[in-house]
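Of the protein chains in this complex, one is absent; all others appear in place.
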Amino acid sequence: MAQAWRKDIGFRAGTGVFALLLIGIVGAIGVELTLQSMKSINQFGLDFWRTEIWDPVAGEFGALPFIYGTVMSSLIALCISVPLSLGIAVFLVEQAPRLVARPIGFLVELLAAIPSVVYGLWGIFILAPVIRQYLGPPFERLFGWTPFFRGPVTGIGLITGGLILAIMVTPIISAVVRDVLAAVPGSQREAALALGATKWEMIRVVLVNGAPGIAGAVILGLGRALGETMAVTMVIGNRPEISLSFFDPSYTIASAIANEFTEATSDLYLSSLVELGLILFFVTFVVNGIARFLVWNVTRKTGGVGRAA
Amino acid sequence: MAQTAIPRIEVRERRANEGADQKSAPPKVSVHDLNFFYGKNQALHNISLNIAERMVMAFIGPSGCGKSTFLRTLNRMNDVIPATRVDGKVLIDNNDIYAPGTDVVELRRRVGMVFQKSNPFPKSIFDNVAYGLRINRITKSSSELSDRVQQALEDAALWTEVKDRLKTSALSLSGGQQQRLCIARALAIRPDVLLMDEPASALDPIATSKIEELIFDLKKQYTIVIVTHNMQQAARVSDTTAFFLLGKLIEVNATEKMFTAPDEKLTEDYITGRFG
Partner (left out) sequence: MMAVARVDQMRKSISAVMTTGTAVCTFAAVGILLVILSHIALKGVGSLNFRFLVDAPKPVGEGGGIGNAVLGSVVLLGLSSAIGLPLGIAVGIYLSEVGHGRLAGGVRFIVDTLTGIPSIVTGVFVYAIVVLPTKHFSAFAGGVALALIMVPIVSRTTEEMLKLVPHSLREGALALGAPQWRVVLGVVVPAAASGIATGAILAVARVSGETAPLLFTAFGSRFFSTDLNQPIASLTVQIYNYAISPYDEWHAQAWAATLVLMTLILGINIVVRILTRRRF
């Protein structure tokens, strides 16, 4: 009897230990990143966030170009991906017959199974030339007088990074929004229809019902976009300069780390890169926390979010 | 008719001229040989029925007898369920609503529905009632909109309770208030016919009696069809009653007659509680 009870405690403690280990690991990540950034933090302090200069030779490091590139590429990605994802989710939940919705939904989800480096490969050799030859020039001709579309259009730059991110983030946002819309009770749809709503007007009622969950899905997509590395570093140009033009090369925090980590020649250089990583860690921590909070309150199954991860 | 012990069901006093109205006007809704199928299962068999204007008809019958299904054919609500089929004619103001090319959006504007469980939108009280007016572009100005909303809330006997908090969320109302809100929402667009699917079944007795009084008042302006599993409610509220069983219409009669001396034996059995 006592032996079984002891084994139970052992079992519970055993699994508990693993759980605590996980908490320890996350804490360790935060601590270790901070420790390794200390050199850079001590050297630059808060100026790190404001400095535009990234000059390894001179030993001057500033995070602003990367913050700009990360934020801009993610915003571009969301501007394209959110309407697209909403359209996909609405189509699959409200319009497509069930038999058709499942395989098509699976195909959309497969976009999430493609590794980042493969998106990068496709980006370099397919998307970039298409932007350079077909998609970019019309925009440059029409809007080149604005600072946002000034050439030259090389195909490698902020817009390519944003586009690739949009494709990568769409399956995630649409999968979560699908779950959110499916959780809206049918009585809401019937209420709208019974008052003489058209199909689209009824869909708008469903979207209003799902608004908090949709917001969570978008923020989840943002979190993914902020941290994407390989695809972005292969198509964004990796130039640490802030430029308003979408066609110009840019640089994100993740791509900087990927690109320069193994070539960091000095301790300060490495420390600055780690500090970039620390910033990214902190930002994605907060963004994902908000997203999970919003989505958790809306979808009944946790599988909706888990699928996206 | 043999004298059977029919439990005393209170039948409300009818107004003096009601019967006269019924006989002269053409029926508002006229159903001819309606058959309804969920996939391969036939849920309604050869239903034929007339509903006169500006009175209350109740559908009664045991669970699963098809009364809700039949109610929903009247505003083509069953269209949203896949694999359903309708055979026969449903005429509203002499137009077959199942004729090809029927404008279903307009039909549902003219035939309103209140559901068993109240389903207000996650919006303010005002926006809920205004919804139908807005999407159908019924009002021309915001003051006209406010007036119509107020009118609808007064018709639904909810105005005094909510007039100071029109902008608050509809979900903060009690169950009975939410149901009256849904009624107001349906009334705002002034439908010709109002369909009510067990509107009080989820409510407490006090809220229920408020709704029943409401229905009694509304029939001065609207044609009302109410599905109820509560025979006493049917007796209190309706002018005519239709009894359904296993997808068939057994009997249609003036309520008073239905509950005191029904024509069919099956009806009598149901009313006296022998089954169902």
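Per-chain numbering from 1; labels A and B assigned in written order.
The working rule: a contact is a pair of C-beta atoms (placed from the backbone, for glycine too) under 8 Å apart; a residue touches a chain by one contact, two chains touch by 3 or more.
Please read these numbers as outputs of a predicted model, since none were measured by experiment.
From the options A:Thr170, A:Asn209 or A:Ser243, the residue with contact to the unseen chain in the full assembly is A:Thr170.
Although one chain is not drawn, the whole complex shows that of A:Val90, A:Leu268 or A:Leu294 it is A:Val90 that touches it. The chain omitted from view is touched by exactly one of A:Gln188, A:Thr229, A:Ser243 or A:Ser272, namely A:Thr229.
Listed for chain B, the residues touching the missing chain in the whole complex are 103, 105-106, 135-137. By the touch rule set out above, chain A reaches the unshown chain at residues 4-5, 7-8, 10-12, 14-16, 18-23, 25-26, 28-29, 32-33, 35-36, 83-88, 90-92, 94-96, 104, 106-108, 110-111, 113-122, 124-126, 167, 170-171, 174, 198-201, 203, 223, 226-230, 234, 254, 257-258, 261-262, 273-274, 277, 280-281, 284-285, 287-289, 292, 301-303, 306, 309.
Criterion: only the chains that are shown with their structure count from here on.
Note: centroid distance chain A to chain B, computed from Cα atoms, is 50 Å.
If you check the complex, the residues on chain B that touch chain A are 75, 77, 80, 82, 105-106, 108-109, 112-113, 115, 117, 119-123, 131-132, 135-136, 182, 185-186, 189. Chain contact summary for the complex, chain A toward chain B: residues 97-98, 185, 187-198, 201, 205, 208-209.
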